[in-house]
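Some chains have been omitted; the remaining ones sit where they do in the full complex.
As written, the chains take the letters A, B and C, and residue 1 is the first residue of each chain.
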Amino acid sequence: MTLVKVYVTYKKSILDPQGEAITNAIHGMGFQDVNEVRMGKYFEISVDESSNTLKEDIEKICDNLLANPNMETYRYEFVDSEAVQ
Amino acid sequence: MKFAVIVFPGSNCDKVLYYAIKDGVKADVEMVDFRNDSLAGFDAVLIPGGFSYGDYLRSGAIAGHAPIIPAIKEMANAGKPVLGICNGFQILTEIGLLDGALIRNKNNRFICETVPLKVENDQTIFTSEYQQGETIMIPVAHGEGNYYCDDKTLARLKANHQIVFTYEDDINGSVDNIAGITNEKKNVLGMMPHPERALEELVGSADGLRMFQSVLKNHMDRVNQ
Amino acid sequence: MTEPTATMIDQEKLYKSWGLSEAEFKIISEDILHRLPNYTEAGLFSVMWSEHCSYKNSKNVLRKFPNKGKRVLAGPGEDAGIIDIDDNQAVVFKAESHNHPSAVEPYQGPATGVGGIIRDIFSMGATPVAMLNSLKFGNLDNHHTKYLANEIVAGIGGYGNCIGIPTVGGEISFQKRYENNPVVNAMCVGLINNSDIKYGQASGEDNLIIYVGAKTGRDGIHGATFASDEFTDENKTQRSAVQVGDPFMEKLLMDACIELVQKHSEWIMGIQDMGAAGLVSSTAEMASKAESGLVLELDQVPQRETEMSAYEIMLSESQERMVLCVKPEYKEKIIEFFENAGLDAVVIGRVTTDKQYKIYQHGELVTDIPVAGLVDDAPEYVHEGTMPERLTKDDYKHQFEPQINSLTETWLQLLKQPNIASKEYFYRTYDSQIKANTVVKPGSDAATIRVRGTNKALSMTNDGNSKLVYVDPYIGGQNAVIEGSANLIASGAEPLGITDCLNYGNPEKAEIFWEFNKSVEGMASVCEKLELPVISGNVSLYNEFNEEAIYPSPMIGMVGLVKDLKDVITQGFKRVGDAIYLVGQTNDDFNGSEIQAMQAGDVKGELNPIDLEDIKHTQANILKAIRAGVVNSCHDLSEGGLAVALAEAAFENELGFDVTTELSAVATFSETPGRFLVSVSEQDRHAFEEYFENNLQYLGNVTQRATLKLTTNDFTAELTMSEALNTWKEAIPCLMK
């Protein structure tokens, strides 16, 4: 079993209405030092067996489903790293 | 009796709730902006449905920090009726006036439909005009209406008769099909279904009217005692 | 990043990659400017003269639509059209396509489409009261189409539900041609008091231009973008065509604009939303309408990103922004008003009288062109069309002959076709009841919304059976309008007018242009006949993937007036014992039909001509009968013909029927237009029959038994309610798994 953690965030130039609303709320709570909040998605994917193509598979899943390359970027990491080579 | 309808940025069922009081039960009602910090002069608080702050982050989360919130808590603590519908229910759980949380519907999809509800407790100020066990038709419209609480909380809600409405069918995955609960003192009610959309047969059901009549009647009874 | 010089743009013909032709560039530099345009100016022209903004390829065709009428208060040219509904009230509506953005980003694309069409309505000063949408997807047999369908529907619902406007109707169909190019059309309907109507104009010297709403970012700058070699790779990846919608911001904007119009009308001269081609299109059009000039100061425009060029600021398609033209003495009041609503409003320019469009950035004059050149002088092209080859084949005259071995089986099979099956799986995710005005929810012929405070209601529908348009553009086009009108009539409403979305392939191809032109002629002929003005609309061309075009897909959005709430009617049978009638004649109309698609795997063959006089007469009488109170349910016949209409009428209240017809089994699937299925109380039968002379057939009765029984002159079929209902209801959820 391998655990893959994927982080998806909007590209810099993309509007992040959620992040903006959260920033305002944090200011409202009195934390003026907070400059900006950007909100993204976080996935924990557990994969049964480690195939040779795990890295490729994860990238395909990210490119086609978890992130839209037109507006988002992603990065991922394997937690059980010996599983991938 | 004077009702306050709280208006958060993004509330979108506020006007209909206002009509429900003004035209439905013909009582005094006023819209109150979220920036106010007092509810002096009001006898009951209604928190409408909608998407406060876009429901960005988590439904009801950001509204939970609005200036009006302490005043709502004060009303609740003073035993005045506080009713949260849909997003209002979500806000009430976020600010801790009600137990549990509302998470995404089990099938991950928004649902809009008029559904049968069972009245589980007709001994509250909100439901005295209904009959215990009665089935009423009330519209739901939510994406995050799946009521969740842990087993201990559930046992407490049951023991204390805080579960007021349940869905007759499992529409969203809620624990025990819960559609609406009260606090321990039973003066705060949160429910996902929209009674304010069910005031006339013309739009599908008039079963919601009696909820507002209950609140009004109980208040008048108390005042006249 | 350095901008190319005017000479470079000219000599290297850079303008070509932005969609301007050599001839067009020549008109700009020689006739309009009398000099070469600089980078910003060339950019502005290329976008304002694009098909999307100028309609240069389609204008000539669109003129075929009638757009005048006794009740029309505003027609094409405004953000949305307006039709009077008596009592000093009017209905405002328009539809818009968002096909390409939806293919690129299937959640945000439709969401921003919904946001855009809502702005078109409230920018007239109207309160949006309902939304509809017309969706065309590929077949639900592959992962990608299911993903698109789910996301697109979620995007529409996500925006509409959040902003709080009920989505009450629409249509969804499936065909392979839409697999990589879905059609996503959204329509918004608003209400207004006639005295509140606002137009998008910038008039009166020294009046101020105020910008309200979201900040401007580099969103959606792609239509006319420069060749990629101008941007570094880093730049390119950060540059995006995708716009993200912010329904929360739009709700604030909508409520504020409506309140401003209703309470402080005297403060504002004009108001306009920023849609396609953002700031340039909205402000230039406002100036053009008032025949004035404008000076804009770009440094004042709220910006989300740093170092935006003038070109980028002007063309950005960031969402949730509006432009107002206001009297200077109210400037402070207006800014304060918006601030109180949680919105930023800033003065970005003023009105002038020289009819020039001038833009300053960092103290420099970066654009100085005549308003008219930008807005009104785009060339118009008249294309030659050629009849598509497929329509010229010999067997095209042949009428398809369905094969039936068992009526029961064919009937069930048809109820399961995604085009016919219940769309509840999708529309249940739209809040259709918010505002508590929805009298008829999705699921009947048209949706109906009451007008609060009156005894009136509005009915609305989206229609366009593209299979029929594909097999026969002219008659298929006629059919789209007839069906829209029939859906309203069957709901007890008098059709008032039309908005449209015209979705086609690449108009530069002669065959595509022919389809476009012919189908518009077909639609227009019915609009004339039924006296239905087309008051707004939208054209979406270039819907192709790998050179293969979508079916020609005009969508007709229609709104009707229910004069008295007692006339509101739905398609479902109401009472056991009611008599069931078929109104209208049934012919062999199988080409382009659902049964042909199902049995032959494809649609083809010309359609029979339609007697418009007869259609008009029948529709008028149905409405009379409904108003006379002798009709309990009414359903127009469309895809799947009589057999499907009977089943649908039975499903609403789960009431069975026992029907016998002189027709053959095959004929119960014919799609002859202009027919209605009506149920009538026993005591009203005579009164009802009076309206239709011999143009009707008594079929049988609504029954207590939960069975659907249909006897034809050659077959008998009996379905149990549960089997029929499950087949019809579960077909789409099953495919979506």
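We take it that contacts are C-beta pairs under 8 Å (C-beta built on N, C-alpha and C of every residue); 3 or more make two chains touch, one makes a residue touch a chain.
Worth saying up front: this structure is predicted, and the values here are computed from it rather than measured.
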| item | value |
| --- | --- |
| Counts per chain label over the entire file, given a single displayed copy of each | A x2, B x1, C x1 |
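Rule of thumb we're sticking to: only the chains that are shown with their structure count from here on.
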| item | value |
| --- | --- |
| Which of A-B and A-C has more C-beta contact pairs | A-C |
| Between chain B and chain A, distance of the C-alpha-averaged centres to the nearest whole Å | 35 |
| Where chain B touches two or more other chains at once, by residue number | 53-54, 56 |
| Shared interface positions of chain C, touching two or more other chains | 246, 248-249 |
| Of chain C, residues touching chain A in the complex | 104-105, 108, 147, 214, 217-219, 237-244, 246, 248-249, 304-305, 318-319 |
| Residue ranges of chain A in contact with chain B within the complex | 17-18, 21-22, 25, 28-29, 39 |
| Chain C partner contacts - residues on chain B that touch it in the complex | 9-10, 12-13, 15-16, 19, 50-51, 53-56, 109-114, 139, 141, 143, 194, 196-197, 199-200, 202-204 |
